[in-house]
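Complex shown without one protein chain; remaining protein chains in place.
Our next item is chain A:
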């Protein structure tokens, strides 16, 4: 049912309040905005628009080495340039209806070049503001059906935002238990609790049906609550309710039975009759108690009906939304309780992080159908999004006081559509992150502290990466403020962006850096280190070739591990005391890296060695980590050995920069240079047995569910000619070995990932806290070679029917 109710049109009141709302912070990138949509509810307005964002990206370009440089050689092997790139972004903003006029004025003043003629509108309040919107913006208001918008929006967030849905558990260690993304979102039941309740069964993108509803909903709580308690505002009613004791108003089973009704298994505390004790004229009841009783009555009733409908239609996924739920822990708790009670735990009540935006998102999508937004993947931008409950007064009093109540969601269009890596054993149960910091309080404490402490260094690095830009310092300062604020928010609301993980902390930092045009703070460092490391490549290969076969295998593994120590993202390594290369020390130190002796913390080297004595793998997919020593002196010789054995190699590197991780662009240049020195690599490239692909990620971590499609199967001379799906490459080449390297990809994420083929996870633990947690010491080694259960150790193609 529609969301109706208070629409405050008191203008003087509006003007008064508007001072506190910072429109320039909220309505970003308005210059190129188009395709507006608006959802006006009973008290909140949600505005959506599409815009393009210009931001800088770091590109690398190889110097021409084919020319004859006998005496003059360029200072570096490639040059770095900053280029402007335009990406698409969706903006969703939520603010109180009181601000609507001010907001419209602001939009009108800042909307420069738009061909937009129409604004899609939905929500119960849309018709009341129709005239105002048309007059202020000069756009024609085009009304869209509310339920259709809601469902469209719901499908969109469920498909695009990881950790969108959560279970609420008031008394658990973490109140929010986020659900892992399941690509199969249908069918589900959406229970929308506005002033009334609508129960909608959604079967596919375009097929949904309102199968039922109830008139006892949010409006009943609000209306009846206002009558009983003389409290006008919905929020205040909820606050009253959270302080009340319903047992003084409700007749419980024990009030009738004196205890439980054992015969039926009804416990004494169950409500037998809501308001059953207030059937008397001569007793006063407190507002709090009545509000609480009312809340229970309504939540239980809705929960019961939802269960009856879920049972009738045999559905187990039930999402709750509407203003009754929106960001209110009290109602999420009572609804959850009710669902648990009525289904005996068989159905879980699910809530959505962006539930408040569904209508606006849906209306926007309706208007943007010609752009086919559903064919793209979209990712939540952590820098531009407020996070869950940013406006909840219980959760975030600070922010509420700071400015008017507003909340934002920004989503970036991903250049590639992301799909699961086909080698995951069970994609539906795969969770990339090793530790969920929302649930692990000590780990959360540590990592938040760690990231906060590292912030100064990151800021310095960012400024240093742009020596020619005098305003870099100012931007870096803004970055510092933004990221610090995010960390503070996460300290208070670890659940703000779904499950909090080391990966999400790292990704948030990358998003914030990009936001302030620091696309690649490590570009210069990477350049220098790549350059130095290249000089030692031949020497390294030569010394390896002098070893016996068995010695060599160990030296190769040790080389990858030692190379991985050179990591600017790691706490221990980014400290000045440990800068072997940055300090221009002789490169020999590479061979004296303080690696721990075997047996390592996790050590299946013997099994790996045994495997190597067997037939070669068909194809290895190698997710690489850092640039410089790591990739050039650690990974490349390892790759070289695989190629020599007759194994094809697919090297997957980041699409965009993250810390000092090697990017696909850089890796292409490096590989080309190495090929010039090394006939094995050269032949590999030429014969298409060595392939460079993008991982699709710009994160130091790795989510194997969201791996790319686009890859560049080239021929370096014709980059990006052939776009091929990585997933396809993996299948075509019958990949039977996955190698994942580094802390971010193999420890923080994927440590427990189960693959359907052999896998090798290698990392050096460069953080003493983490080492401690895992029962090791700083620079402990993880060497985890795994063969899937049921697969013979030898000669087993990933897709062979063994």
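By our rule, contacts are C-beta pairs under 8 Å (C-beta built on N, C-alpha and C of every residue); 3 or more make two chains touch, one makes a residue touch a chain; residues count from 1.
Everything below uses one rule, namely that contacts and distances are computed from a predicted model.
J.: As a check of understanding, state which of "Mediator of RNA polymerase II transcription subunit 8", "Protein O-mannosyl-transferase 2", "pantothenate kinase" or "Proteasome subunit beta" is the UniProt name of the chain not shown.
T.: From the choices "Mediator of RNA polymerase II transcription subunit 8", "Protein O-mannosyl-transferase 2", "pantothenate kinase" or "Proteasome subunit beta", the unshown chain carries the UniProt name "pantothenate kinase".
J.: Out of A:142, A:301 or A:603, point to the residue that touches the absent chain in the complete complex.
T.: A:301
J.: Touching the absent chain in the whole complex: find that residue among A:32, A:102, A:122 or A:214.
T.: Residue touching the chain left out of view: A:214.
J.: Would you mind spotting which of A:138, A:223 or A:646 touches the chain that isn't drawn?
T.: Counting the whole complex, the residue in contact with the absent chain is A:223.
J.: For chain A, enumerate the residues touching the unshown chain of the complex.
T.: 1-2, 4-6, 42, 124, 145, 147-148, 194-196, 198, 210, 212, 214-220, 222-224, 226-228, 232, 249-251, 253, 255-259, 261, 263-266, 270-282, 285, 290, 297, 300-301, 304-305, 307-309, 311-312, 341-344
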